[in-house]
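Heads up, one of the protein chains got dropped from this complex, but the rest are sitting where they should.
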Amino acid sequence: MFFRNKAAVAGLFLLLGVILMTFLGPYFYDEDPKDIVARPLKGPGTEDVPGLGTDYLGRDVLAGVVNGGLTSLRVAAIAAALIVMIGVTIGAVSGFYGGVIDNALMRFTEVFQVLPALLFAMVVVALFGPSPWKVSIAIGLVLWPQLARLTRAEFLRLKNMEFVKAAQAIGSSDLRIIMRVILPNALPPLIVATTLVMGGAILLEAGLAFLGLGDANEVSWGLMIGQNRTNFITSWWTVTFPGLAIFVTVLSFSLIGDGLQDAFNPKLRGR
Amino acid sequence: MKRFAIRMLWSIGLVLAVIFLNFSLIHLAPGDPATVIAGESGAGDPAVIEQIRADYGLDRSFVAQLASYVVRVAQGDLGDSFFFNQSVVSLIWARLWPTILLVATALIFAIVVGVLVGIFTARRPESRLSHSATILALAGYSMPVFWTGLMLVILFASVFKVLPISGMRDVQFDGGMLASWVDVGEHLILPAFTLGFLFLAQYSRLARASMLEVLQSDFVRTARSKGLSERVVVYKHALRNAVIPVVTVAGLQFGTMLSGAILVETVFNWPGLGRLAFDAVLRRDAPVLLGVLLVSTLLVIVVNLLTDVVYRLIDPRIRVGGAAT
Partner (left out) sequence: MVPEIETEASSPILEVRNLTVTFGSFTAVDGISFSLHEGQTLAVVGESGSGKSVTALSIMRLVELGTRGRIESGEILFRGANGEVTDLVQESEDAMRQVRGNQISMIFQEPLTSLNPVYTVGDQVAEAVMLHQRLGRREAKGRALEMMRQVRIPDPDQRMGQYPHEMSGGMRQRVMIAMALSCDPRVLIADEPTTALDVTIQAQILGLMRDLQRTRSAAVMIITHDMGVVAEVADQVVVMNQGQVVEAGSVFDIFEDPKEPYTRALLAAVPRLGSMAGRSDPAPFDLVAP
């Protein structure tokens, strides 16, 4: 079903492309993105200048694009893992137990929901330092509420169903019911949400890097754009290509997420 | 009425929670809280540090400090910025309105155009325009908003030189009141479009899905069976039902919009809260950052309350709070 959706398959290929470029690219194109290779701010196609031009320091833009993905993907992946762990746990407990626990947890969630995401991440990184781990944690802290709400909604919907009562009747422990009975059935929308969250995490990481809050020692796409801001109007290649890379990566996640949602929920396609 | 009062109370509680969060962040951050508050500019000067210690009572117990902090905030004192040499509140106040202008314009643009596109693509799902619109929509929310902004700046700076690309006003401006408004308006177009485009994508998809569902419902069939023209059926009967999810989502996403505004303001040099936050981050100016965080959160809470009100206005089912059998 998923594979019939052309856009979704395109997304899958795009993502594969990005991953291949990120992990294998540096072997095939082994210019060091931090090396100064030519005169600064020379466009693509100019003599003595590598593929996509040079940035404000004279570094290779193509090398930056090829290598920059690693940081972004790594940070986003760790953040996504955090988001899923925190969000699903809180959502599951809240939805399953209901009552006072649900109320308390939802209030707690609401506090994090009203904080504007990027701003809060900025504050955390500004105060605690921009190491990649801290950035991942900051992003995780900011995006988990959506996943918690979704998990909670699914649990509320599923917990009154027959198969759950059956499991309770044979004496399964709460933990077992949550993890092995309800959760597997809640997976489809959670998987969709996770792919979309990955996209969001990448955008957030890029935004932070752009603002100068990423790890300054590692090359990342957002950082490239941020560093080349002063001359970008005349040296468009310094910001266009890294941005394109971010766009393609996030787009691939969006397409995949969309395709998954379609596959799980054909009604929404509309005739 | 009672429910609204409860929500107001809870909202105040939320604000208190955020204040507590701010306070905790200062103390959890590595380094001496006084240095944190002083930021890069003040930290070098021991006299400043001493002053801070006295003002914030940093030698007292945690609870006492928290209490005095809450009291200060409640009185409208968010501290001072050592870099800007101004109180945080005055800094924020000056930048508040440009941000609100930007975000409000972007929001209205995104909702109105998004819904119109959604209606169109729902009614003619097979047309080529619909397919393009859907793809564009998907692209829209996958683009980093600062990149979209930069691309637009390049476009309008080098190719179509018709719109200003930086700031909120012309530096050499010298006209009257009306002309001044026009000037701001011109400067507003690109940033508002950039910010709005991000959400336009999402709202059009939501409106489309919602409209498709509503067009299949029984009451639309009834409306058609009364002999109403398709136009009336769509714009009078279907539309009001279909916008409900869009309005709800738009309201809930205000926080995300503020985040986007930070990036857009930075790219376009728009003198709002976002730009202020960016400047503060560069200087590690904690009081300003935390002040902006608090005010932004406050805005989000207010907008959430407003969304609830609007939602109730549109959907009468929610007003009374329950259906008869």
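A few points about this structure:
First chain written, first letter: the chains are A and B, and each begins at residue 1.
In the analysis below, a residue touches a chain if its C-beta (ideal position, glycine included) is under 8 Å from a C-beta of that chain, and two chains touch if they have at least 3 such contacts.
Not measured: the values here are computed from a predicted model.
Within the full complex, the chain left out of the display is in contact with B.
Contact with the chain that does not appear here is found for just one residue of B:4, B:219 or B:235, B:219. Residue B:241 is the one among B:65, B:134 or B:241 that touches the chain not shown.
Mapped onto subunit B, the interface with the missing chain covers residues 215-230, 237, 240-241, 314-317, 320, 323-325.
The rule is short, and it goes like this: only the chains that are shown with their structure count from here on.
We define each chain's centre as the mean of its Cα atoms; on that basis subunit A and subunit B are separated by 21 Å.
For subunit B in complex with subunit A, the residues that touch the partner chain are 10, 13-14, 17-18, 21, 25-26, 28-30, 36, 122, 125, 135, 138-139, 141-147, 150-151, 153-154, 157-158, 208-209, 212-213, 255-256, 258-260, 262-263, 266, 277-278, 280-282, 284, 286, 289-290, 292-293, 296-297, 300-301, 304.
Per the touch definition, subunit A reaches subunit B in the complex via residues 7, 107, 110-111, 113-120, 122-124, 126-129, 199, 203, 206-207, 210-213, 222, 225, 229, 232-233, 236, 239-240, 243, 246-247, 250-251, 253-255, 258, 268, 270-271.
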